[in-house]
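Note that this complex is displayed minus one protein chain, with the remaining chains in position.
We call the chains A, B, C and D, going by the order they appear; numbering starts again at 1 in every chain.
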Amino acid sequence: MWKCLHPYAKPEKSYQLAGKLLPWFIIFSAITFIVGTVWGLLFAPADYQQGDSFRIIYIHVPAAMMAMAAYSSMAMAAFVALVWQIRLAEITVIATAPVGAVFTFIALFTGAAWGKPMWGAWWVWDARLTSELILLFIYLGIIALYNAFSDKVLAGRAASILTLVGVINLPIIHYSVVWWNTLHQGATISKFEKPSMAIEMLWPLIIMIIAFAAFLGTLMLMRFRNEILARESHRPWVLRLIETDDAQRLQKDK
Amino acid sequence: MFNAFLQVVSKELKGAFRRRSDILNPIWFFVIVVMLFPLAIGTEPALLKRIAPGIIWVAALLAALLSFERLFKDDFIDGSLEQLMISPYPLAWIVSAKVFAHWLLTGLPILLVSPLLGIFLSLNMDTYYALLLTLLIGTPILSLLGAIGVALTVGLRKGGILLSLIMLPLSIPILIFSTMAIEAAAYGQSYLGLLALLGAMLVASVTFAPFAIAASLRVSVS
Amino acid sequence: MFNAFLQVVSKELKGAFRRRSDILNPIWFFVIVVMLFPLAIGTEPALLKRIAPGIIWVAALLAALLSFERLFKDDFIDGSLEQLMISPYPLAWIVSAKVFAHWLLTGLPILLVSPLLGIFLSLNMDTYYALLLTLLIGTPILSLLGAIGVALTVGLRKGGILLSLIMLPLSIPILIFSTMAIEAAAYGQSYLGLLALLGAMLVASVTFAPFAIAASLRVSVS
Amino acid sequence: MLHCKKLTCVREGRILFKDLSFTVNSGEIVHFEGANGVGKTSLLRLLTGLSTAYAGNVFWQGKDISIDRESFYQQLLYLGHKTGIKAELTALENLQFFQAMQSSRLDLNLWDILAKVGLAGYEDILTSQLSAGQQRRVALARLWLNDSSLWVLDEPFAALDKLGITVLEALFIEHVKNGGIVLLTTHQDLSIDASLLSKIRLIAAVDDLYV
Partner (left out) sequence: MLHCKKLTCVREGRILFKDLSFTVNSGEIVHFEGANGVGKTSLLRLLTGLSTAYAGNVFWQGKDISIDRESFYQQLLYLGHKTGIKAELTALENLQFFQAMQSSRLDLNLWDILAKVGLAGYEDILTSQLSAGQQRRVALARLWLNDSSLWVLDEPFAALDKLGITVLEALFIEHVKNGGIVLLTTHQDLSIDASLLSKIRLIAAVDDLYV
């Protein structure tokens, strides 16, 4: 299976492949974003308890889900990077980390903003909140570790190791906080877990989740390309790329 | 090979005994924390009892966090770490020895002073046993996980802060499971399940952590 | 001469900004402590509120204690301390600059993050103000007293433990006065008297500590 | 036999050397020369496998050293700028550790060796309380203890007095006569016979090539 992927293990090839995929991702995420946002904000009915403030769910839940999805893809990339020593996988890891961190932050921020009217406090020590906060710390740790190394090859390897160690811990963290929390007090969040959401509320949510996923993919591809360019900036193919790019731009100007 | 393990451990211990502070520091840190809290919070026995396990575990965690920087840093600075890395034994094995020595110097003293703490914070017998057991299982896990963080950051100038950033998420589950077990004990419930969980984590980290540590060292010391 | 003061401060700050960790470490330490306690003790807001000032002050004290070792140690190891000691300015003046820089790097960040702590630990406004004031007056005293301890122990291998042994008794009064003030504030009582006491301690230590530090350095670096 | 193939070393985006290849046979002393900052230490660390080259490989007895580290390290003794001596242990304790870890010559009497490096009477003093040159002597005492064939020494003469240097040079010659290899850097002139000694001079790249 890895054999057929091998050509793409070359930076140049995968740079081009990412370039080809990128427009599709952009278009797809733009469309789903527009549909989801319009539907969710304008057409979905207001919640009978929370009124319109519940609409923050259309950002909150997708962001929270993508925060985890981003980490899973990082973990897979890290595994590939360490076992098969593929540098592009390392690049994937660190291309994804900041994106994941931002999604996590969005989930936390929207959650806190939602919590103030709903629970009367910005922050409570709830299981979900705590594990999300810890996820943010893990992301920050990976990013900080990467940036602390001046040699980017070593940095990528170190970040991959940490990602992998983190992924082993993530489920443990998840369950530990869930159990810990339920021992002290009833799950605060349970009142929102109504048996089922009204279907008109659910559809926009699903679309928004898809939109966030596509957006995550877009950002990953962009950062992936940038990272390759930065690392290979003095390789002939990149120099050629810059030349042709300049030439095209000159022609356009004319 | 087993001889190499023993040699590394005994060298660490010798050095620590020579410095003295390495042995007393964790104990002393403990005593400080446990002394300061009654001073700072007030001395109602009920309140103290309620928060005692938490305080002890947080103190253990902080003590571990503080002692970690030492784990490879001194060796890195004076070049011994390089020498260990080019020794003819598997690096994972050598670092296991170092981590074991580290636990002997930080985890064990904490266990040894814990009876004192029990008295200071008026714990009852059951709670105390639970505390002891969780410390016994939990501190080696902390040492192993911490060593990964240290190994990743030892060559870096900004090591300190990064280390705690990395360590914190890794150590929270242990903290939570342990305090849960102690609380269960305080309410007279069974906490075997939680202990088993901690035990499983210990086994897993003993198995995998040395390799992660060795790999991290090869990356960060170069 | 004032220029020398500024130069020393700015060099310290530059180095710290370069290392980054030196600035973030105290803040981060705080965040850790404040995160760990709810996790370890339980999440009842009432309980948290009750012990919050104590936790914050113990954390401040520990953070100070931890950062002290750095105060002269790095300079001692790389020889900069010797160079400062043979600079053509009074040593007491130079060390004042170093202590001031140290406070900027450890005390001030603690003040700056304290609003966040207020939120996390659900403090009310009055308590929070009292906390802020006591931290503002108390942390410089801690820095000055700590510096004496560090200066006495910097040349010694066994520095760490000795330092905290020396530091602890010196800092307990500050801890007690401060938490008393905060508690008074929490009950809506006046705490000006306590603040005045802390202020007097600050004045005394600003006046005398630099000379004690300079004398200690001459003894221990030789 | 140590063989380097097309080693390239890059630090901070600056190429230190490029496509460096050479072979050292047993019985040779190789002196790496070059101005400060030209890359001698970096090269030696590549040869020991402590850092990884940007490109190229190092072979020991025909095998890539990164593949079977343990058996390579059985044959290697490396002393860097940092000596790996523990300041809080005595000279004797330091040597005991090295003897147990890295030498098969457990029969040697450490007191004799300490006397050989001029530290008789200082066995029980903490290394931190020795003078700069005495500390280096403790590290160098490992050379007498060791039976590995490849010695990689980064400025072994630093802080050493003249007598110390003479003794050390004699030891190098003895080692290569027994079929060993010595790779070393130093800024001082060696008084070793040219038949045993080869020199590799590193020169800074004229144009600072960036990768």
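The criterion applied here is as follows: contacts are C-beta pairs under 8 Å (C-beta built on N, C-alpha and C of every residue); 3 or more make two chains touch, one makes a residue touch a chain.
Please read these numbers as outputs of a predicted model, since none were measured by experiment.
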| item | value |
| --- | --- |
| Chain D residues that touch the omitted chain in the full complex | 11-12, 34-37, 41, 81, 118, 121-122, 125, 129-134, 136-137, 155, 158-165, 187-188, 208 |
| Contact footprint on chain C, counting only the chain that is left out | 3-4, 7-8, 11, 14-15, 18-19, 77-80, 82-83, 85-90, 221-222 |
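In the analysis below, only the chains that are shown with their structure count from here on.
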| item | value |
| --- | --- |
| Cα-centroid distance, chain B relative to chain C, in whole angstrom | 26 |
| Centroid spacing, where centroids are CA-atom means, of chain A and chain D in whole angstrom | 48 |
| Contacts with two or more other chains, residues of chain D listed in rising order | 87-88 |
| Of all residues in chain C, the ones touching two or more other chains | 35, 39, 42, 157 |
